[in-house]
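Omission of a single protein chain aside, the complex is shown with its protein chains in their original locations.
Chains: A and B, in written order; residue numbering restarts at 1 for each.
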Amino acid sequence: MIAAAAWVCLLAPLAGVIAIALGGNRLSRRAAGYLATSSTAVAFAAAIVAFAITLSHAAGDRQTTTTAFGWIETHALSVKLALLVDPLSLVMMLVVSGVGTLIVAYSIGYMDGEDEERRYFAYIAFFVFSMLLLVEAANFLILLVGWGLVGLSSYLLIGFWQDRPSAIAAAKKAFIINAVGDAAMVLALFLLIQHTGTLDFGAVFAQAGLLGTNAWVINIVAAGLLAGAIAKSAQIPLHTWLPDAMEGPTPVSALIHAATMVTAGVYLVVRTHPLFEQAPHVQQTVAGIGAVTLLATGAIALVQTDIKRVIAYSTMSQVGYMFLAAGIGAYSAAMFHLVTHAFFKALLFLAAGVVIHALAGEQDMRKMGGLRKRMPRTFIAMLIGVGALAGLPPLAGFFSKDAILALAFSGGVYDKMLFAAGLTGVLLTALYSFRMLFLVFSGEESELARKHLSKHRGGEGPRWMTWPVAVLALLALIGGWLQLPGAWHLFSDFLGRGATLAVTREWLLSAVSVAVALSGVWIAWAIYAARTQRAPKAPKALVEKLYFDRVYDLLFYYPAVSLAHLLGAWFERPVIERSGEEIGAGTLAGGRVAAAIQNGLARTYVLLVAAGVSVIVLLFLVLR
Amino acid sequence: MSAGNILVWIVWFAAAAGCIGSALAVVAFRNALFAALALIGNLISLAVFYLLLSAEFVAAAQVLIYAGAVMVMFLFVIAYVGWDKDIAWTGGPSWQTLGGVVAAMALLTELVVVIALGATNELRHSNHVSADFGSPASIGRLFMSNHLLAFEVISIVLLVAAIGGVILGAQRRRRRSAGVTR
Partner (left out) sequence: MLGPGIAWYLAAGSAVFTIGMAGVMLRRNPLIMLLSLELMLNGANLVLIAFARQHGSLDGQVFALAVMAVAAAEVVVGLGLVVAMARRKIEIDADLLSRLRK
């Protein structure tokens, strides 16, 4: 039963894609949207079924593998098309299909009237399929296939509005940076094949100990996997693509670049944790990268003016928290934060989408303001979202973030440094998120707002858009209650990798982090809402996103372009293009020479015959 | 070296000189009439060769028919057409002249080499032949028995040539009388 449910979950969105593709223009645009939503809903239902059945099994017996057929069958390597259903993959399946259904439903309203709507729904259903393939994979190769397809879907959806050059450029950037990570990951897989002879998760992890702790092989393998994870999850230094990816439609940003795809890196690290545990230095690097990212991107978010970019940087920052947790071995905490983050980040993006939609595409926060009067429900939704993001109880983010901080604090010196970074991150998060809230919703109504919102009939958006937002707001409100410290640990029990902590310690730390968050809120309120303080001038480094884009341009882009120009001038034009002409000219010249023999004189033909005869006679003489 | 042998050698050289000299003359003369006369000389020299090779009937036929009839026909046409027209001696593309000479020399060289190589074995011996070897009677006998088909076919060829000659010659008059100008 679980196997069937797993396959249905995987293939339902694919069936949706095929149906939309085959339907083509015969489908109405709305119908494409309904198809996509229902296919993802079917996937979610299947995931629930699989979840329920797995729950009914005893705690140690919660792993099911189902195989379709053997894909690569050689005596050196055997890889099958197999799905793995265990608590970790179930969590991801539920999040992807559940939040995915909500977002696809939201798209029906958001993308209404778009000419290319069917293409959009086909792409987004394809993305859900790819992501499910990634998380249900039972071996590294299927995971890699899902990994690549997810990258492809991201490229297609970022560049969805093909007539915008900025969108096309952003799509290319995302794909190329992901390709760097993918290449490193593939090298790691090659090493795994060479040293373990298999790519199945179970088999590889069983042999992890045999590879030796801190041996160079396992270090390189872990580093390669980490590189892939960094690229996919937009951590420093391969993070520059995510802010640009906001060129895509807002539901795409919500689904791919907040809730699911960027968390694939976290999933990978958690899934392959036996390998990382054998390479402790690499694992520490995971946490370090998470910490650096959460600080740097949190700081950059403070100076952003585009509402979607703030949320994008916030995503990178929160994924940094997840990496931090995975790096210190707090796997269930990382996954818990992944789940709650999916709720409130999707909520934030969708609510921002409502605002953008109402203001006819305007994304610059400086032109917004005072929307609270006209859009009260959206304000509440966004308030819940930023509250959860900042980690204010009893919202979802509080429980997950606190678990991470508590576990970090309980570790050694390095871990305590990570804790410090995380706590600073809490301050930054509260600051930038409430800054966004106040800029958009409080104060005087801006001109733009007045112009657009007065036209609205009072409703805040189409029903297809408001209902998913409401559901997500509810989830962001109560989602954290899965794991109440001191009371129950439903989530970590399910995952089986929990770490419990002394209760009092946790409460103390929670109090500290909440205090820090509230102080951030207060500062933001003072500057942006009550306007009692002036905002400090934004440092140039932050505005320039810490110069990463400039450096990459210098290191990679300009040399490549110059090289291309050079080759074009020195090689391509003179050699390749000319050779085309010259082959033609040469053939013509050769033809002219040959034609000279055909001068019509019988005497010439006699000469040719005589010449031929003498040659043949000569041959006869020689070959005697 | 008997006296008969020496005599034959001398005759051979004389005939050879005449043969090759007249051949060169045919190719070299600008005046077609002189070239035709040179060819007649060549034919006579060849007839001498044939006599030396015990081919009496062929020698007689050569002189009577070839030199006597065919060449006279040639001379008629040369007289009709004219022999001192100023046509270029040779011409055509630049490589034609050189190529022609080279090809001819090459072929001649190769043939001489072949003959020289063969002269060591096969070309040494020649059969003794009877007195009526090459006589008209023996050749006639062959024509009527082994080579009857060739005999008949030759006569057809000659007939066709005669008809062709008539047609080529008579065409103009028919067109004129029909009154159609082309």
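Rule of thumb we're sticking to: contacts are C-beta pairs under 8 Å (C-beta built on N, C-alpha and C of every residue); 3 or more make two chains touch, one makes a residue touch a chain.
The structure displayed is predicted, hence computed values, not measured ones.
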| item | value |
| --- | --- |
| Interface with the undisplayed chain - residues on chain A | 598-603, 605-607, 610 |
| Positions on chain B contacted by the hidden chain, ascending | 2, 4-5, 8-9, 11-12, 16, 19-20, 23-24, 26-27, 29, 32, 35-36, 39, 42-43, 46, 49-50, 52-55, 57-58, 61-62, 65-66, 69-70, 73-74, 77-78, 80-82, 85, 87-92, 96-97, 99-101, 103-105, 107-108, 111-112, 115-116, 118-119, 123-129, 133-134, 138-139, 142-143, 146-147, 150, 154, 157-158, 160-162, 164-165, 168-169, 171-172 |
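Following the convention adopted for this analysis, only the chains that are shown with their structure count from here on.
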| item | value |
| --- | --- |
| Residues on chain A engaged by chain B in the complex (per definition of touch) | 596, 599, 601, 603-604, 607, 610-611, 613-614, 617-618, 621 |
| Interface residues, chain B side, partner chain A - complex | 92-93, 96, 99-100, 103-104, 106-107, 110-111, 113-114 |
